[in-house]
Every structure is written in C-alpha cells, then in structure tokens.
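For this view, one protein chain was removed and the others were kept in their places.
Entry: chain A
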Amino acid sequence: MSENIVERLAGIAPSGPLGAALQGRADVMAMTEATHDAALKPADPGGLSHALRAALAARVARLNGEEALAAHYLALMAEAEGSEAEVAVADPAFKGDDAGRIAAILAFTDLVSMRPRDTVAADIEALQAAGLSDPDIVRLAELNAFLAYQIRVIAGLRLMRASA
C-alpha cells in the first residue's frame, strides 16, 4: 500500500492497474501530502491548534460520508491531545455553545464545506465578531478548502480503481 494518504484511502496499490498513471503524477501526489501537513500540522498554527484542525477535518470528512478519512483525522486529533471542547468538534451534530468562538467556527466550516456557493460577506463578519483574527479566518478557509480537494481526489481515485 502506498504511503500517501489519498492513495491509501482510495485503496490504490502501487503495483495495481492505476499505478502507472499515479507514477506519472508522483510530484502532484507528494505535493498533496505536503499541503495536508501544512493545513493540519503547521509550525505556526496561529489561533487554530493542531487538535482543533484535526477535529474539524474529521467533522468535514464525516459530513462527506468519508469514514476512513475521518478515522485518519481522529487519530491525528488523539495524537495532538486536544481539550474536551476541541474533541467535541469532530461530531457533526455538535454545533458549539451559543454564539461562542467555536460555534462560529463550526457554522462557517459546515457552510464552506457543504454549501460554499451560499457564502456571503456576513459569514466572514460573523467570524470577526466572534473574535477570530483575519489571519485565522484565512487559515480556517484554507483548511476547509484543502479538505474539499483531498476528499474529491480520494472519491475520484476510488471510482477510477473500481472501473480499472
């Protein structure tokens, strides 16, 4: 099994029928892994801890029905030893406490991951009102955006494998 996350979770074997196509894009696969690390485990996490990032990622994976990917992020979350409040985030049914910072982060994450077209300026203002700095808003958007990419690469590869 491949060492990179998307190929592993799509069930692609390096020696299988899709191995050659993926070998031709080995640079892209390596860069994809690097973006995962930058979005989930940055050296400077700003106001979004590694545990919170992993918990949000598990939440978004679950919202997309990607249970194996959610398990990957739950493992990262456990590694990062998040607080109880951070761990709660991984459950899509949890919406946060009234009008707090986490509630704002969750509302934004659920919107951007599942209905990005409906995002408006007021959604950014809500994060600012909840106390997020502009750099943290960009970090949160990047995390969501990266996950949308990763989830679709896995979904696409899985379909390719099934029809190879």
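Heads up, the rule we're going with is that a contact is a pair of C-beta atoms (placed from the backbone, for glycine too) under 8 Å apart; a residue touches a chain by one contact, two chains touch by 3 or more; residues count from 1.
Here, contacts and distances are computed from a predicted model.
Per its UniProt entry, the chain excluded from the display bears the name "Peroxidase-related enzyme", taken from "Peroxidase-related enzyme", "NADH:ubiquinone reductase (Na(+)-transporting) subunit D", "Spermidine/putrescine ABC transporter substrate-binding protein" or "Chemotaxis protein CheW". Of the options A:52, A:104 or A:157, the residue whose C-beta touches the omitted chain is A:157. The residue touching the chain not shown here, chosen from A:13, A:38, A:68 or A:129, is A:38.
Contacts to the hidden chain, counted on chain A, fall at residues 17-18, 20-22, 24-25, 27-28, 31-32, 34-35, 37-39, 42-44, 46, 63-66, 112-117, 119, 121, 123-124, 134-135, 137-139, 141-142, 144-146, 148-153, 155-157, 159-160, 162-164.
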